[in-house]
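Below is one structure. I have some questions about it.
Incomplete set of chains, arranged as in the complex.
Each chain gets a letter, A and B, in the order it is written, and its residues are counted from 1.
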Amino acid sequence: MISSETSQHLKHAGTATLTTQLFKRGLHNVFIQGIRRMSATRENMVGEAFTLRYIPAREDLDLISVFENPEHPQRKAIETVPPGQVLVMDCRRETRAASAGDILLTRLKVRGAAGIVTDGCLRDSDAIAVMEFPVYAAGGSAPLNLVCHHAVDINMPIACGGVAVFPGDVLVGDGEGVVVIPKHLVDEVARDAHEQEMLEEFVIGEIAAGRPLPGTYPPNADTLVRYREWRQRRDEK
Amino acid sequence: MISSETSQHLKHAGTATLTTQLFKRGLHNVFIQGIRRMSATRENMVGEAFTLRYIPAREDLDLISVFENPEHPQRKAIETVPPGQVLVMDCRRETRAASAGDILLTRLKVRGAAGIVTDGCLRDSDAIAVMEFPVYAAGGSAPLNLVCHHAVDINMPIACGGVAVFPGDVLVGDGEGVVVIPKHLVDEVARDAHEQEMLEEFVIGEIAAGRPLPGTYPPNADTLVRYREWRQRRDEK
């Protein structure tokens, strides 16, 4: 479970800030590549990863009748992802078919999931575009998942957009994309990201007011003094 | 000619639904890859394919003076596509140059074409973005077609975005992209797609209201009973 303080910080931290915090801890490959936000949500997505893995489809296995089985891993995943978690799908970055559509996404939302992330595509993108639910994918593609994808297992470590995702890792999504935070680092990363966001809010004001980069970004001692004063005034409001 | 009932159904069927109907008939590769809707139209594009084929340009053939010849295949295609048909271009998915621009698209629209689809790019995308005319392409690219493309023939079978397009095949486009329906299947696919759309409209309401996937999607006997009641009420309105 994500603590409420950490959750609060992550709700207001950009993925740019979070990747910088992870870079400082030696983690360079944490931003899911090749996806974008496809829905109307403008708030950050925050939640623990619950994973679904696809391998390539095989024509004799991936018949349309598979969906009659409630144990089919894709359907099972939608029905079992715990509230507050993010369903993350490994589609091998294959974009020629969908990995889910608006009916499944509606179910996910009703069940209280925190969002969905796939490095494949989604169908029904017109409907998804107006959903108030965090949805990240490589794009829209009409063909159903059976054309390319065989759902194989749930809640195993996966690859998504070139990044390792372990069940329980914390995913944060904003308008730029999705960052994967290893679970053991989430509290410290969230806290330091919060501090960095504060400082950058101050810095961007300074820069907009005409200060040069040297001494301001990164801040020298003088700037830090002014920052602390600004921070104090801000906290007092 | 597309029958008016079929046309009506296709005007209101999503490409997701249509690809599912084609999947059920053993056709997996029917969705044009790598393109998107670039204009302001929000209604479905429906029309038979009229094709134009490009091969790579050759510097001694593809001079700017070629357009003075009204028999130049690109210009000829624009002037001869029958009203109600879709001009489909094979650009070998090459995106480094345009395959047409706003003047040609305006002429197409005035002539009553149903739309344009190219797996290459288009120029003048700012003007295209506000056109009320169905336009699908890989994106915007300023350089004129002669940089990359030699227009070679009209109304031959072509490749477009990785899909076979035969003249007379029916193309349907929505916000997700464009599906190619072989002409001999168009009536049955349209009819079954209409039925599927009805059912899915009902199902998504059920799911939004909290029903679980098992038993609802795909529907079991109980759900189908409720569906038929809903359908009857809907038809009575």
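In this section, a contact is a pair of C-beta atoms (placed from the backbone, for glycine too) under 8 Å apart; a residue touches a chain by one contact, two chains touch by 3 or more.
Everything numeric in this text was worked out from a predicted model, so none of it was measured.
Asker: Fill in the total copies of the single sequence across the complete complex, 2 being in place.
Answerer: Taking the entire complex into account, the copy number is 6.
As a working rule, only the chains that are shown with their structure count from here on.
Asker: Quick check: how many Å separate the C-alpha centres of chain A and chain B?
Answerer: Inter-chain centre distance comes to 32 Å.
Asker: Quick one: in the complex, what on chain A touches chain B?
Answerer: Touch list, chain A to chain B: 64, 67-68, 70, 75, 78-79, 95-96, 98, 101-104, 106-107, 110, 123-126, 129, 140-144, 146-147.
Asker: Which part of chain B faces chain A closely enough to touch in the complex?
Answerer: Within the complex, chain B touches chain A at residues 14-16, 18-20, 23-24, 28, 30-31, 33, 162, 174-177, 179, 200, 203-204, 207-208, 210, 212-214, 217-218.
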